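Notes follow the structure.
Only one protein chain is missing; all other protein chains are in place.
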Amino acid sequence: MMQPKPATVLSIRGLTTTFPGPRGDIVIVDDVSLDVARGETLAVVGESGSGKTMTFHSALGLVPSPGRVVAGEVLLDGADLLRLPPHELRQRRGADIAIVFQDPLTALNPVFTIGDQIGEVLRAHTRLSRSSARKRAIETLERVHIPDPHRRVDDFPHQFSGGMRQRALIAMAIALEPKVLIADEPTTALDVTVQAQVLELLADLKRDTGMGLVLITHDLGVVARYADRLAVMYAGRVMEQGTADRVFETPRHPYTLSLFRSIPHLDTPAGTDLTPIEGLPPNPALLPTGCAFEPRCFHGGGREDCRSGRPALTPTDVPEHAARCWHWTELASERRPS
Amino acid sequence: MTGNEQPPAPDEPLLSVANVSKIFSGGRSLLGRQRSAVRAVDGVSLELRAGETLGLVGETGSGKSTLGRLVLRLVEPTSGRITFAGEDLTAKSMAEVRRLRGSIQMVFQDPYGSLDPRMSVGALIAEPMIVHGAPRADIPRRVSEIMGLVGLDARLAHRYPHQFSGGQRQRIGIARAMALSPKLLVLDEPVSALDVSIQAQILNLLRDIQQRTGMAYLFIAHDLAVVRHVSNRVAVMYLGRIVETGPRDKLYGAPRHPYTISLLSAVPLASPALERTRSRIPVYGEISSGTAVPSGCRFHPRCFRARLVAGAGKVPTVASGDGIIPAVCAQQDPKLEGPTSEHLSACHFGPEHDGRIATLQPAGERA
Amino acid sequence: MADRHDRDGHLTRRHLLALAGAAGAGAALPLDFSKVVLAQGAGKTLRVRMGSDISVLDPSHIFQIENQTVCGHVFNGLMKYDQSTNKIVPDLALSHTVSSDGTVYTFKLRPGIAFHKNYGPLTADDVKFSFDRVLDPKGGSKYTGQLAGLVKTEAPAPDTVVLTLDKPASGFMHKLTAFNQGWIVSKKAIEEMGEKAKLNPIGTGPFTFEKWSTGSEVRLAANKAYFEGAPKFDELLLRIIKEETAAAIALEKGEIDIFYALQQPEMIDRLGKAPNIKVLSRDANHTINLVLNTTIKPLDNPLVRRAMAHAMNRKGLIDGFFKGTKGMGHSVLTSSFAEFTDDVPRYEYDPEKAKALLKEAGVTGFKFEITSVGLSPFDRIVVPLAEDLKAVGIEATIKILERGAYTQARNSGNVQSCITGVVGPPDPDSPLVTLYAKKSFPPGLNTARYEGAEDLLAKAAGAKGDTDRAAAYKAVLQKVMADVPVIPLYADKLFLAHTSKVEGLVQNSLFTVFTYPASLKG
Amino acid sequence: MSADDRASDLAVPPTPWRQLAETLRDHLRHPGLAIGTGLLALLLLVALFAPWIAPYPPLKTNMSNTLAPMSSAHWLGTDQFGRDVLSRILLGTQVSLQVAFAVVALSLTAGTLIGAIAGFAGGWIERITLVIIDILLAFPGFLFALALVAARGSSLESVIIAVAIAFTPRVAAVMRSVVLTIKPRPFIESSRAIGMSEWRVLWRHVIPNALPPVIVVATVSAATAILAEAGLSFLGLGVQPPTPTWGNIIADGNSLITTNPWISLSAGFCIAIAVIAFNLLGDGLRDTLDPQMKRQTGRGLL
Partner (left out) sequence: MLGYLGRCLAHLMVTVAGIVTVAFFLMRAIPGDPAQYMLGDYATQESLAALRAQLGLDRSLVEQYLLFVARAVQGDLGTSVATGQAALTEIIDSLPASLALAFSGLFVAVALGVPSGIAAAVRQGTWLDVAIMLVALGGISFPVFWLGLAAILLFSHKLGIFPALGSSSDAGWLTSLHHLALPALVLGFSVAAYIARLTRSAMLEVLNQDYVRVARAMGIPDRRVVYRLALRNALVPILAVIGVTFAWSLGNAILIEAVFSRPGVGSTMLKAILARDYQLVQAGVLALATGVVLTNTLLDILYGVIDPRLRAA
C-alpha cells in the first residue's frame, strides 16, 4: 500500500540499552533505528525477549534500574527525548507520546476509579479543574466506546471486563491526543473477538487524529491487517524492516521466513506441514559473536561469515526494505513457498 | 497428523461424554448468603474415538477447560455421564478414578507452573509410575526412554524445571503425561504459552507421538488456526455449550453457526493482500459471565445473524440490549442439529440469512 | 514495696500472752503539741513513693504493707505504737483500766472525735462494731484468730467500751493497737456502703481517703479537724513506682519527697551521698529466714540442719550482696525486741565443720530444693546460699515462684525449704509462735513443722515480769537455735530517703511509713 | 532434538555436591544472608563451647568481689554475687539459642500441619480453623505466654512451650495463606491428574513448596522468641536461677543501671546481635528462597 511520504513524527536512531550482567553488560536493545510517520502504523514484531518492548521503554526513559540507555537518540518532532531535562521529558510523556501496556489488568491502578486515573493524566499536563477533568474523562471514555460512560467513569478496574479495561487504558493514552501512540501487545490478553474490536478502535482513532501508531505484537495476522510498515526484531536487533506488503510478499531475512512457516495459518491448505524453528529463543547474555539468528537459521546455518561476522541492516532489492543478513540475495533468488 | 486419513472408527467410542453439566455453586458465605452459581459446562455431549483428535475451541469462559477436567474427573460433574473405554467414570469411586487416570492423562497450558519446581525432571516423570505402582527397578529405564521420546536428553534428568526453557518444559509435561502410556490425552492449550517459534516444535512432537502410539487427543485451544492444524473433528464452545461441531474441513470451510463465523472472521490472516479483501463480521460486546447466562440462545446478545433476521422483518422481534432480535432467539434455546449427523450447529436460523452481512455497522462501534 | 506482700498477713500474728508495759502509758501523748503548727501555705502536697499497688482497705480484711500504710493514715486504734519507741500509747482511748483478774478492759474514749466525710462522731458503738465484725465468723475476716480470747464487747456509754476476755492475756493490748484488727471503723459507713467499703475507708485519722488510681497513685487529704491537730501539709500523694532506679531519679529530681521502702544497697549508697537527700535507717522487727521442713529426710536430723547453717556464708551475703545494709541475725529476734539476746548457739561460716557434721550424721550429700518468691531480693539471696551448700556437697536447686504460686506451695506444706520472714510489731510472739508453734501449721508459717519448743513457748506466754519474761524467751531461743528448724539469714534493716524539704519525719520499725508528723519546707 | 542439546551444553551437568556448593555460593552472595549466617554460626559456636570459652565458671559466686568494675580480669565486671558477667553472657547464649530453636521447631511443626491442612482441605475445616486462629491471634501473645509461664511455673520448658503456643497460630496463619497460593498452581492439578491421592499431593507437593516462606517466618519468629524469652526473664518469669540467660542478666542489672550499666547493656547487645542474625537470615532467605520476590525485582522485563 503506497502512501504519499508522510512527515516523520518519531525517529529512533541507533538506540542501545544495556543491563549489567555477571559477565559484563548485556545488550537488550542493540542499535535500533525506527521511524514512525504521522497517520502511519508501524508494527514491531518479535518474540518475547526480542527487545521490542524495551526499545520503546528506552525511548520514553522508562528503563527500569539498573538498565541504562547507552547510545542513540529519540527525536519526537525534532526534540531528542533522551537529552531532555527530566521535567520536560515528563511533560512530553502522556501528552505528545503515549503508551498502552500489554496487560490491562495490571496496568490499571486497582484502587482508583477509571475516571480518577484518566483525570490524573489530564491534570498532570493541563490546568483542568477536578470537575472538568472528570468531564473530559467521560468524553474520552465515550470515544473508546465504553457504554454508559457517565456511570462507568466511577467504576473501579475490577468492575470492567478485559476488553473494557484495554479500552480504558487506550482512553488514558489518547486523552491528550498524543502525536505518537505506542500500543504494546494491546490484545494479547484478549479473546479473538474482543481483540478485533480493540484493534479496530485503534485503527479508527489513528485515522481520526492522524497520530502515528506503533503496534508491538507477535501476531503476524494483526500485522497483515493493520500495519503500514513492519520491523521484525530478534535478540534486540531489527532483523528486517519495510512496508508490510513487501515484507509479507518478499521476506529477505530467514527469521521472518521461518516465522511464516512455523505457524499454522487459517488461509493455508489444512494439510500443510509446519517447519519449526529449531532451538531456543536467544539468551541476551549469551549471544553469538556473529549473526544472532545463526544458531537457529535454516539458511546460513554453520557458515563461517554468519558465525563470525555480524551483518548490518542493509537495503535489499525491494524498495523501502532492509534486512540484516549476509545472504539475503540467496533468499531473494529462492521462490517463496505457498 | 493433518495429512492423515481418518483412523478406522471402531464401534465403541473411546470416550463418550453424555449431557454433562458442571455448575460451580458459590457456596454459602459466613452469613449464609448464597453466592451466585457459575454454569461452566451446560449439557455437553461429545464422543472421541481411539487415535482421533477432537479440537475444542472457544473463548475464555466458554467452559472448554472445565470440560477437559471433567473428562479426568478433576472436576466433579454436576450431572451427566462420562464413559471411558466402556467404563462409567461418573459412577466410580475416587480411588478407582485415580487408578483409571493412568489411561487418561492431561497436558497443561502453563509449562512454567505445571511442574513442581522442587522436583527434578527425572522424579517428575517417574512420579506417575510410582503413584500407579510400577516396579521400582523399571522406572529409571522407562524415564530415559520417555525423555528420548519427547526429545529430551536423558542425561538432564537430575535437573530442575527452572533450568529448562518453556518449550523444553512442555516436553517434560508431555513426558509426564505419557509415562503411563495412556489411551487418551487431554491437551489444554498446550502451546499457547509458548513463543511462536517454539509452537511448531511441540505441535510436530504431538503429531509424531500420536502417529507412533495411536493415542486419542482432546485438544483444547482458543487459537483457531492451531486447532484447525491438529484436529480431525472440531467442536466450538460458547458459554458452556457446544454451538457447532463437525469434521475439521467442513467446519472451517462452511461454518454454520454465527459464532463460528464471527470467530473465524475475527482472526486476521497473515497476508495483507487477503486481509484487504476480507469482510469483517461484527461480534457485539463480550462473552457474558457464567453467572448470568442470557435467556434463550445464549449467543443472542452478540449475534449478527439475529440482527439480520430481525432486520429482514419476517419474524416476531424483541428488543434486546442495544439491538432488535427475533423473539425466538431470546426465548428458546436452540438444539444442536444439522443437515448431516456429522456437522451440527445450534442456531434457530441457517447461514442463508447471512447475505446482507455487509449492511451491518462495524464491530468496533458498539461495545 | 512489692517485696513483702505475702508476709503481710503475719504482721498481725501476735500471740502476745505476757503483759506489756502499757499500763502506765495511758496519759502519755506521742507528740509535743507545741510543735504543731498550721500548714505553711495552702496546696502543699507531700509525695511518697510506694513500691506496689494497694488493694483492700477494709481493716478486717486488710493485708499487704501498702494497704497498711494507707490505712495507718486514715484510721486510729484504741491504742497505738509510738513510732520511735515502739511503746503502746493511747490513741482514741483517753484512758483504760484492767480488772484485777486481768480479764475485763474498760476504755474511756477521747471526746469530740468525728469520722471523716460527715459520718458522725466516734462512739463506743463504733468501737464495739469494729471488734464484733472481726469476731463474726461470717465476716470472713483474716483476723478473727487475733481476738480469739475476746468473749464479750460492750458499749455501756457512748464514751465507754468494755472488753471481756475469757482468761488473762498479757498480749491483749498489742491486739488493740492501731494495726489491722485494732483499727476502728465507722459503723454507719460500713453499713451504708456494704461492699464498697473495701475501697472507701472512713476513719478518724489525720488524713481522709480521696482517690485511688489503679496502678498509679493514692491521694489522701489532710483532715483539718484531726484531734491531734491538722497535718502540716494539705495532701498526701502515694505514688506507685516499682523500679527503684526510677524512684531514685524521681527523688533526685524532686518529683517525690519521700522514697519509702528503699532496698537496693547501691541505691542507698547513692542517695546517701546525694546532696539535699537524707537517708534514714532503722532496724526492723524481723529477720529473713530459711525454713527447713523437719519432716523429711535428712532434714529431720538436727546435725544436718546445723551443718547447713554452718555451710552458708551469711556474712558474705550481708557484706557482698547487701553491702552491709543488713545485720547479722543470730536468732529470729532482732535487737529491736526487748527480749533480744545474743546468748544463743551460733553458726559461723565454716564449711569444714559443716562437712564434719554431715559426716557425723552419716549423710553424704543430698538433693535439696530452696523455694523462694520472685521478688527482689528474695529471689537473689538464695543464689549464693545454694552455691555455698554445693560446696559442702549438698546439691541445692533453686525454685523461684511468683507470689500466688509461692503462697500456694508454702501452704501445701510440701516445700523442702522456703524463705520466710515474719514482718510485725516488736512482739516476740510475732516471729516465735508463728515460726515454731505447733498450732502455726496448718494453716500457718511453721512449714518446718517443728514441735520441739511447745513447753518453752507456753512458759514464755505465762511469764510475769520483765526478768522472767526475758529468761523464758531466752530459753526458747536457745532451744530453737540449737535445733535450727529455721536458719535466720539476716536481720532486716529498713531504709527511707527523703529530700531536705521534708522535716520531722519519724521512721518506724514496722515497714510502713507514717507521714503525719512530717512537714514540708519552702 | 539437537537444538535442545546445544542449549544444554551451556552448562556442564553438575554433580550434586557441586550444585550444593553453587547454591550455597549463590546464596552467600546476598550480603544480609552472609552476615546473618556468619553471626549465627558464631553464636552457635559460642553456645556449644561456652563452658570452655568462659574465663570463669559462670555460676561461681565470690561474695568478696561483688560488683567489680570492668577490668582486665573481668572484662565486663562482676555481678552482685561476684560472678563474672562475661562468662554469664557467654553461657546465656545457650539458653537463648535453645529457646529460639525449640520454639521454631515446635511452632513450625504444629503450625505448618494445622495451616497446611486447613488451607488445603478448604471448606468447613478451613473456616473453623480460620476462626480459631483468628481468636488465638487476638490474644496478646506476650501476655498469653506470661500467663502460661506463671501457671506452669517458671522453667526453660515453660518458656519454650508458652512462646511456641503463642507462635503456632501465627505460623498456621502464614502457612494457610501460602498454601492458598499454592493450591491453584497448575502443578497441583497436574499431580492430581496423574492419579495422586490428596494426602500424597499435600505431603509431596503442597508442603514442600509452602515451606520457603514459612521458613522465613520461622526464622523471624526465632528472633521474636529470643526477645520473648528476654521479656519473660526480665519480668522474673523466665528460667530458674542460677542459670544465666540474657534476659535475666538484664533483669539483674536493671536496678544497677545507674551504677553498673554494663551488666544490662552488654546483655542487651547480645540479644540484639542474635536477633539481627536471625532477621538478616530471614531477610536473606526471603530474597533467595522465595521465587515470588525474585519475580518482583523486575528481572521479568528482560
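Read from first to last, the chains carry the letters A, B, C and D; within each, the first residue is number 1.
The working rule: a contact is a pair of C-beta atoms (placed from the backbone, for glycine too) under 8 Å apart; a residue touches a chain by one contact, two chains touch by 3 or more.
Note that the structure is a prediction, hence the values are computed from the model and not measured.
Within the full complex, the residue among D:38, D:208 or D:268 touching the omitted chain is D:268.
Within the full complex, the residue among A:27, A:108 or A:259 touching the omitted chain is A:108.
If you put the hidden chain back, the residue from C:362, C:404 or C:465 that touches it is C:404.
The residue touching the chain not shown here, chosen from A:15, A:76, A:98 or A:247, is A:98.
Taking the whole complex into account, subunit D touches the unshown chain at residues 131-132, 134-144, 146-148, 150-151, 223, 227, 230-231, 234-235, 247, 250, 254, 257-258, 261, 264-265, 268, 271-273, 275-276, 279-280, 296-298. As for the chain not pictured, it touches subunit A at residues 60, 62, 65, 90-95, 98-99, 101, 103, 106-112, 120-121, 124-125, 156, 158-159, 169, 172-173.
Seen from subunit C, the chain kept out of the figure touches residues 6, 9-10, 47, 53, 55-56, 63, 140, 142, 145, 195, 198-199, 213-217, 237, 239-243, 245-247, 249-250, 253, 255, 374, 402-405, 407-408, 410-411, 443-445.
The working rule: only the chains that are shown with their structure count from here on.
Pairs C-D and A-B differ in how many C-beta pairs touch across them, and the larger number is found at A-B.
Chain centres here are Cα averages; for subunit A and subunit D they lie 49 Å apart. Subunit A and subunit B have CA centres that are 31 Å apart. Residue positions of subunit B touching 2 or more other chains: 165, 167-168, 201. Across the assembly, subunit D contributes residues 1, 4, 7 that each touch 2 or more other chains. The touching residues of subunit B, when paired with subunit A in their complex, are 2-3, 59-60, 165, 167-168, 195-201, 203-204, 222, 224-226, 228-229, 248-249, 252, 262-264, 266-275, 280, 283, 286-287, 302, 322, 362-367.
Considering their complex, residues 1, 47-48, 145-147, 161-164, 167, 191-197, 200-201, 204, 218-227, 244-245, 248-249, 258-260, 262-267, 270-278, 280-281, 296 of subunit A touch subunit B. Listing the residues of subunit C that touch subunit D in their complex gives 243-245, 248-249, 264, 266-267, 270, 313, 316-317, 319-321, 323, 374-376, 379-380, 382-384, 386-388, 397-402, 404-405.
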